[in-house]
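With one protein chain removed, the remaining protein chains of the complex are shown where they sit.
Residue numbering begins at 1 within each chain, and the chains themselves are lettered A, B and C in the order written.
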Amino acid sequence: MTREINAKELVLGIVNVIDENKAWLSEIDGAVGDGDHGINMAKGLSMVRADLNRQPDDLGSLLSYMGMTLLTHIGGAMGPIYGTFFMKMGKAVQGKKELEIADVSNMLTGALEGVVGRGGAEVGDKTLVDTLSAAKGAFEKAAKSGKDLGESIDEMMAAAKRGMESTKDMVAKKGRSSRLGERSKGTIDAGAASCYLILTSMGESITQYL
Amino acid sequence: MTREINAKELVLGIVNVIDENKAWLSEIDGAVGDGDHGINMAKGLSMVRADLNRQPDDLGSLLSYMGMTLLTHIGGAMGPIYGTFFMKMGKAVQGKKELEIADVSNMLTGALEGVVGRGGAEVGDKTLVDTLSAAKGAFEKAAKSGKDLGESIDEMMAAAKRGMESTKDMVAKKGRSSRLGERSKGTIDAGAASCYLILTSMGESITQYL
Amino acid sequence: MKKFVNDPNVVVDEMVEGYVMANKNVRALQEARVVARQDAPVKGKVGIVTGGGSGHKPAFIGYVGKGMCDAVAVGEIFTSPPAHAFYHAFKAADGGRGVACLYGNYAGDVMNVDMAVDMAEDDGIAVKQVIANDDVPSAPKGKEADRRGVAGEILMWKIGGAKAEKGGTLEEVTASAQKAINNTRSMGVGLSPCIIPAVGKPNFTLGENEMEVGIGHHGEPGIEKMDIRPADEVAQMMMDIVLPDLPMQSGDELCLLISGLGSTPLMELYILYRKVGKILEDKNISVYRSYVGDYFTSLEMAGVTVTLMKLDAELKELLDMPADAVHFKQL
Partner (left out) sequence: MKKFVNDPNVVVDEMVEGYVMANKNVRALQEARVVARQDAPVKGKVGIVTGGGSGHKPAFIGYVGKGMCDAVAVGEIFTSPPAHAFYHAFKAADGGRGVACLYGNYAGDVMNVDMAVDMAEDDGIAVKQVIANDDVPSAPKGKEADRRGVAGEILMWKIGGAKAEKGGTLEEVTASAQKAINNTRSMGVGLSPCIIPAVGKPNFTLGENEMEVGIGHHGEPGIEKMDIRPADEVAQMMMDIVLPDLPMQSGDELCLLISGLGSTPLMELYILYRKVGKILEDKNISVYRSYVGDYFTSLEMAGVTVTLMKLDAELKELLDMPADAVHFKQL
């Protein structure tokens, strides 16, 4: 179990890591898509940042607010998908100030189920589901094998990275790049990359409060 | 006075010299205008060539027919201007088989008056009037000073060349290039060039029958 | 990038602002980026809503008006509008008889519309969807449901909008719109890319003499890249792909829509029309009505889409009804 988490810092961590990497995210999206993933995400999250002071302090509400903001403002596929991602995470930790293994597991499970339910992507389709599913699986496996929260989060982050990298050789089945067929191979999927950045930032934030 | 002129050969000479020089004419038009003077002239004259067999043999009718064809088919400023040019020349030699000094003088005068009446250009405006006016002036001066038809035509051709060249340093006052103001300096005017080619070809044709 | 823009990040907002200033018959909503008929919701009429990414002038906002769409959700360039915008478009369009949401088959649009429909239904607004999938090269026969929507969407709005104007119920309006799109096939050929203002550089590349056959409305790659050919051959190639897909037969009547993708001069569209018309004549298929112009574009992309809609008596009647959208008028 963590100490009480500073939820606004956790959210700002996500906003910042996407902002710092927006050029890269757009660049890899540009290789097979329309080159706006970094712009889209950064734009939506900058609205989160702008309004953060007026929001409540608790993690559940903040994550839901983040989801709603993305859903309301960024459009595209990312609005519904990351909107659902954060709303489901928020729902999983409603009212929580400290996190236990079960909470983090519920967050990842909720996000994954939400994203799959919304967009219909499966593992192997070259989307952020590849990152998220790997992360969730590794976290649960570590926890089940008796590792503590910190260790399980480390495993989760490592798996998120592998999940992201696995998309490099995949043929896209969802989203714009799926129109490319075989030509979509050779670049990491942009959504898988942003998901890796987000999960890593969250993981690092949480372990700070262990 | 010439022998009887083969009018179709004279006309074909004009058609050919323009066709051979159409790239150059378009190129100099392109420097200050829209780069189509060679195309326009060659297109109109190719119609003259195509229909030439069905035309009467005499010079007056053929020149009028040439003018009518340009007027009917090439449009732009050149249709009315060269249309008038050839129609007036034709009118000046109606019914003539052999040419005397007065006939050539009438042709040049008719053409010049017609073109000036139609387009309002004056000497110095950087148009074909600079070529035509110089040619007409030189011809008349030579004839008045007692030179024979051949000599007068030679003077006319030399003056046509000087008239054409004089346009190089002029600022255009008529036609598209007049929009350029000072920027129109530095290139020979395309219409002045085609007029030089036409007058030279006609002059050479006529002197063949001396 | 040479464009008439101020801040590349707000081009869509500024466009909408200019659009509603220029056209007194339409208004922008406060709640979300939506353009609606000034008189929407029209009481007792089924509302017609569409929406999509921007950059497709005059689609989508140009089709707001009597006989066409009541409200349009406006996305960023080439990006689906958020669910929020579709939701407010539904609210603006609902005159009490429900809303037909007629839009194109893009993952983002589908997800956002789905979410918006849920929100609207919570408010008691009935919404039915028809999803255009007229772009033949985007998926093979048998996988029609995967195909994108392109210029055929305009004909779907025309038919659905006319049916609503005639007093059709929500079921009737969506049935007519669905029939329209079922009877419609399109394909595009691209000659040059376009520049998204916020990106500032071309969104794909083509060789000096190359064309992209089957290109999508955002520059999505098509069936193949090949050397540019004379217009008649391009027309023939497009018809060889589009005609058998429907299929069309001798004696059929159709609506033919040839749209430029942005920078292709109207002259070239008519040169293509000439050949398409001859191909149809040879097959004894008659063009009942045609539209030629920049109806659905991709910023300044050079290229064309050809769209055929096979007609029956109902579609002809609806097609012939007047329309008074800003960029689609028919007397």
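Keep in mind that, in the parts below, contacts are C-beta pairs under 8 Å (C-beta built on N, C-alpha and C of every residue); 3 or more make two chains touch, one makes a residue touch a chain.
The model shown is predicted, which means the values in this text are computed figures rather than measured ones.
Which chains here touch the chain that is missing from view?
Spelled out, the missing chain touches these shown chains: B, C.
Quick one: say which of C:89, C:110, C:175 or C:191 touches the chain that got left out.
C:191
Looking at the whole complex, which of C:29, C:136, C:198 or C:211 touches the chain that is not displayed?
With C:29, C:136, C:198 or C:211 as choices, the missing chain is touched by C:211.
Which listed residue (B:13, B:119 or B:203) would be found touching the missing chain in the intact complex?
In the complete complex, the chain left out is touched by residue B:119.
Write the list of chain C residues that the hidden chain touches.
Contacting residues on chain C, toward the hidden partner: 2-6, 11-12, 14-19, 21-23, 54-55, 57-58, 62, 191-192, 209, 211, 228, 230-232, 234, 256, 258, 262-274, 277, 287, 290, 292-294, 297, 299-300, 302, 304, 322, 324, 327, 329-331.
Could you please point out the chain B residues that touch the chain left off the display?
Spelled out for chain B, the touching residues are 26, 30, 34-36, 39-40, 43, 71-81, 83, 118-119, 174-176, 179-180, 183.
Operating definition for what follows: only the chains that are shown with their structure count from here on.
Could you state the distance in Å from the CA-based centre of chain A to that of chain B?
78
Indicate the whole-number Å distance between the mean C-alpha point of chain A and the mean C-alpha point of chain C.
33
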